[in-house]
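Of the protein chains in this complex, all but one are displayed in their positions.
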Amino acid sequence: MQTVFTISTQGHGLYEMTDHAAAWVQSTGFLTLFVRHTSANLLIQENADPEVRKDLRAFFARLVPQATDPAMSYRTHTYEGPDDMLAHIKSALLPVSINIPVTAGRLALGIWQGIYLFEHRDAPKQREVVAHLQ
Amino acid sequence: MQTVFTISTQGHGLYEMTDHAAAWVQSTGFLTLFVRHTSANLLIQENADPEVRKDLRAFFARLVPQATDPAMSYRTHTYEGPDDMLAHIKSALLPVSINIPVTAGRLALGIWQGIYLFEHRDAPKQREVVAHLQ
Partner (left out) sequence: MQTVFTISTQGHGLYEMTDHAAAWVQSTGFLTLFVRHTSANLLIQENADPEVRKDLRAFFARLVPQATDPAMSYRTHTYEGPDDMLAHIKSALLPVSINIPVTAGRLALGIWQGIYLFEHRDAPKQREVVAHLQ
């Protein structure tokens, strides 16, 4: 059983998509989500305090700073824009696919866990997430 | 086929749980493990030399230093304690779920691979790991 969720993004940041997945699953099995892009990721993170997402973004913005930062002078892949190679690096550090067990039709997430699409590009995008349940 | 393993942790570090998983699997299929927390992870790593785990912890402690370190001054999520946001960041960098093929009732791990719960909090915790075999 497969479907595709399309998530609209308006710049980099974490977009919660827990409800998309929770509404779609049924029975017992497990859910695999897979993002079809190399400049956005899937992430399970705390969904209580928005400051967690703010700080996560700040951490990754320091780990992979802006293209104009001297620390990024090694960068050669530039023709898709200044934020593209940064997005590929973040994409390598974060999950492309995640698995979540489903028990009696409910995602077995912990109480504080939410599912996010983590967008790394500045421009608006339509992101495809393939969902597979079995 | 699902179960939940509960792992007791006493402060941050890597807790091996290979035996829990190895004893539970059977037949051919594959095993998914999923940690129901946003401040601990699952990790497959070398289980021969304990110095590997020591050095891994040292690396992550440098990448995400203590809350008192000036490099962490961007942190805004503070009310759950000084080690909480650090734990969320490490949690984003490391796996929440892992998949291991099972062949004839045995985990298809490489000879040096062990399964660990990587705890990031200082306080003792009971961590839940959902196991799903199919």
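By written order: A and B. Residues from 1 in each chain.
Definition applied: a contact is a pair of C-beta atoms (placed from the backbone, for glycine too) under 8 Å apart; a residue touches a chain by one contact, two chains touch by 3 or more.
Source: prediction; values computed, not measured.
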- Contacting the left-out chain in the complete assembly, out of B:A22, B:A67 or B:L93: B:L93
- Return the single residue from B:Q2, B:T18 or B:Q45 that touches the missing chain. B:Q45
- Those residues of chain B which, in the complete complex, touch the missing chain: 28-30, 43-46, 49, 51-52, 54-56, 58-59, 62-63, 93-95, 98-101, 103, 108-110, 112-113, 134
- Item | Touching residues on chain A - with respect to the absent chain | 2, 32, 34-38, 63-64, 71, 74-77, 79, 85, 88-89, 91-93, 95-97, 99, 128, 130, 132, 134
